[in-house]
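Mind having a look at this structure? Questions to follow.
Here the complex is missing one protein chain, while the rest keep their positions.
After this line comes chain A, so read on.
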């Protein structure tokens, strides 16, 4: 526990955390507004393809609008969390503090575990922040959409809970990827770009594969982590999508794999 405390202290004693916070707030506001605009302007009647119309109709059900609105900020919140979690590891090598850290605690697995712990706590904090903001700002938006607050629906609370799980899993994933990539510049650029550009790029690749190779490729989209966490928080099972638990399993899988490999690598690596 004292190692987790030390890791959190490391994070608090540099300016990184508030810079990330300043970056997050406008991004959060933008995603709430974008969600609002999207639901205010979409109409199932406008879509000609019957399959897609069905999917849009499902997405526009009050409960699905609610789960989406009440988890606003997940996309950017997790982006920030992913970068923070990776930097918790890479900054030790970037600033050559790994030597000091491992001199104080030669059992390196304890250090990595503490970093997982600290990143998870940061994830919980970010979840708490976005959730509190959502509970303040979303109800008026919901009434503006004539849908009611929907806060009585268990599905909304389940989505908020699963959103927490997504934050926790992404925190673990970020630390694991930070160990694997190690170079601070490479890690932040790579993770940032893959996360942001990756979703449409992967969507396009899977679209082409589905169209020209085989239909079942469409089901594999969930293997891309951001898609998995999006799926996990949907309110009801949406037509044409795998069930929610698949998203959770995929994320847990990635988190465990990167976590274990990252820990093993750190244990063996020479620190010089």
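Keep in mind that, in the parts below, a residue touches a chain if its C-beta (ideal position, glycine included) is under 8 Å from a C-beta of that chain, and two chains touch if they have at least 3 such contacts; residues count from 1.
Heads up, the rule we're going with is that contacts and distances are computed from a predicted model.
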Hidden subunit of the complex - UniProt protein name among "3-isopropylmalate dehydratase large subunit", "ABC transporter ATP-binding protein", "Cytochrome bd oxidase subunit II" or "Aromatic ring-hydroxylating dioxygenase subunit alpha": "ABC transporter ATP-binding protein"
Touch criterion as defined above, residue of A:103, A:136 or A:214 at the omitted chain: A:103
Interface with the unshown chain - residue positions in chain A: 2-3, 5-6, 9-10, 13-16, 91, 95-97, 99-107, 268, 270-272
